[in-house]
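Dropping a structure here in structure tokens format, bear with me for questions.
Left out: one protein chain. Kept in place: all the others.
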């Protein structure tokens, strides 16, 4: 990639974060309803901090902002030092939104200056990482803002009402894959995160994957079958969580006045669309659903192999997919762009995984415990961000991301 | 009081709340650092809700705002219904500050219309209660904003820096009071809260009260004597609290770079002024200090009797003080206007206490458990709000109010 | 009192603790269901530790037991040092019950030797305190064992079934007292705890007290009136507690198979006796009951004054009661021996209260926060232990003591 193209992408990415904030007031951007749902303002500042801390500061180009920004907008980098506790980011009313936007502009300006110079490979890679990092926070910005606004009894909408999807979901059927000794992980052509590497051999028994995601209509059948009241369908930890949290339906759903269901989302409260993929379910619920349906969740290797084997949807992802095998049937819907798909795979290191040296080494590796991998991407993922080898990860009880599922079974 | 004078006071009081908010941004007014520290925006809305709910709505004059305001800005009135949980007031980013100021204006307008009509006694009393209620929230606005801003590592100041008090504290000595069978409580001339009634006889053994409040210099001596490490000086619950919370000094204090102390407050971080009254201490600390000093805290009856007996400071309070007795020595400093003074008296009902009928009956009575009475008033109390019979109350571990102490001993 | 008589009382008291344990196995005596419900074994050991630590050890007569007993069986005396955390007393399976009984015998032997010598006043007072302390733990032994056994779904009985009280409760009516300037507190003739002193003057407005305790039948009417669902009847803290704990009836009650109620107690699960005083209610429930009944709880001064004024029941208490006044009507039932009676009085120091010097000074004073005074005595109180000036105290949410109530109203 040329430096000029990289710069264009950088400018576009940086601008997109600001665009995402435009429908919101400073007060909206200030609130934080739970530890996990950072304020919009914090995302705007932290993504700038990332560029400053990992690229500008080591090159003597740091901004004029107070030293305290290093503390306020550090997310979790112990290498860099102490930080504002995650659950108290919502208390940082100052710097103001205007000051944070100024900070963004100053960082942008310094990056533009940097782009005018000859850049070594390490700098280029860090710039790309900064873009990818900001894209991740763009999705978090949306999911966090939806969650934060959802805690207001008025249920204010982030975006104007949208017309709902009208075509019915296609029938669900299962596509067969032969498996065998396949290669999993990124082949290093183009950007990837360290957790996608190294590419490595993995043996897959024959398996089948559903052609589409589980829909809201499917989920209503699960609810109506009493599955939220049946402990034998659930993992032990999942059942405890369900009882403690009182789960009876996906996050953001509520019964509406006509005994149907409505769901809160980016566009406010709207009737549940039966044809749309179910979203905002935990791993525990996805796992219980699969058990109830007599199926199982796919492993991440199955998903990745199938995604690479499928001719559909891949235009969504920018990586070049290896052509390892051919599915017996051709079409996989909604691999990308609708909902992150829970897999049965705990998030752990690939064989031979190495963290990057320096503070950036804290990016992924230290979170490899207690989470599950999700594959694909969602309606909130920035264009061009996802790919077949991409590993998203969340804890099994979390529901505020745009998370759904696709069923699998033995081949 | 004439209706016209009442209207003037109402306008002035309502305006004062808005004035208090002027140095702050909407983001500042949005944050809530703990359950007890309500956002500034919420205080502005709730004080309007109070007028609407108790005066305008029953008289058919309610505002045009959404029905949801009844839920959002109800503090604790079960008679009126459900409400936003106290600890989640900071999540109400909408209505916006502008909408809340519009709401205030609309309520002001309706109140102005009401004042043009013939008002019965009940309405007059509720209008007075609304003013007094708003004054209480003006003090809470200040204490809550100071607390909320204090949780920002930048320690932004609510108000510009102030020049510190320079004259040294006077020597502490003890004034003797004969006690006897005295009358405690409000005599019903002028406004009072229900918890100050009825006036009743109370027997007081002879006692002595310090002429001044315990100063920061006094408190430093307590700290330097190791009192924060001596369990035998503390109540059992106080010692547990101290250990759990890690208390080593008053709230908002920190060691400064020259091994002295600085304290955060309305004007930001400033050196501790040795001559000023100590503030932001809990009942547990006040009690331990008194034990360490070989003294005790006064009872609320002692304090009230002494305040009425003293010729000093009473200009600060608007109530007419009965002249029941004469102190042997004349001067009591800082009865009002510096710091609320912890007493040894749990906050309970006076003999014959009756709550007012209707929702207003929830104002005070239901909180008569687990709290201690504080007397006097503080630097944050609106002018004219306090009086000798006034009973403020907080839990013994709380420190974010402007709380100090005055010593007592047996006569 | 002669030394010989004191020795007889000491022997009898010490034996009584062992007798209380006889119906129980070592496993029964080991368990601790909550922090507040100490194991039976621990009470047997701690009461011996008290004699050893405060009497024998300072006189060079300590027992041969391990130094670790100082740590294991210290309850809360910071003067003496560190201790086993209260909630982990149930983990001390060793020393065994046999070793603890040996320890008791050794302490008894040393005390017997001490009694053969000439005893100074301080020693005599401490011996009396040791007896009174052990009596307090005898009541706690019973209440704790009932609680600990109640957590077993088998509901094993501490004692064999008892025949229930058959005579109906007498009608409730209110006795009038003139009040005035009365003396409250112990007159120092005979033993009392430090918290009963000093006797002091207290002004009482005229008041009325119910002739009897609130009965189970009365309480059923309160329940059937929906009072457990009515927030306006409750203190704010009480309502929170009720909701959190799910209270619907007194502790130990359950609906039985015929839609009546049964209550667990010393004698196992038995039908609720309508005529018996209600027991195992919290202060919050007692307060709500009084509000529902249009009455109030008495203050501790009212109760003490009335108890001294009444000719009934006083044979139960060994103190000589001053004859300060005459009630207008003569009979007060169940002042002692049925249920501790919640008063409206927070547990605080009397005017001029002084703690005893030395470790014994931690006996009472440091607990003077967050609790309410109970007066009278219960079915579990050892004979001769209570008196009109006796101040028992528990936190307002606690229900595992034999706690009931008597109503009051203004005179």
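Order as written gives the chain letters A, B and C; numbering starts at 1 within each chain.
Just so it is clear, contacts are C-beta pairs under 8 Å (C-beta built on N, C-alpha and C of every residue); 3 or more make two chains touch, one makes a residue touch a chain.
Just so you know, these numbers come straight off a predicted model, no measurement behind them.
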- Missing chain touches which shown chains? A, C
- Query: For the chain left off this view, which of C:5, C:118, C:154 or C:189 is in contact with it?
  - Reply: C:154
- Residue of C:33, C:159 or C:217 in touch with the missing chain, whole complex considered: C:33
- Among A:66, A:112 or A:348, choose the residue that contacts the chain missing from this document, as touch is defined above. A:348
- Note on the structure: Per the whole complex, from A:87, A:190, A:271 or A:370 the residue touching the absent chain is A:370
- Item | Contact footprint on chain A, counting only the chain that is left out | 76, 78-79, 181, 200-203, 205, 231-232, 234-239, 284, 299, 344-346, 348-349, 351-352, 362, 366-370, 396, 410
- Message: Suppose we count only contacts with the excluded chain; which residues of chain C make the list?
- Response: 25-31, 33, 41, 66, 68, 71-72, 84, 88, 90-97, 148-149, 151-154, 156
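Methods note: only the chains that are shown with their structure count from here on.
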- Message: Going by average Cα coordinates, which chain is farthest removed from chain C?
- Response: A
- Note on the structure: chain A and chain C have mean C-alpha positions lying a whole-number Å distance apart equal to 59
- Among the residues of chain A, which are close enough to touch at least two other chains? none
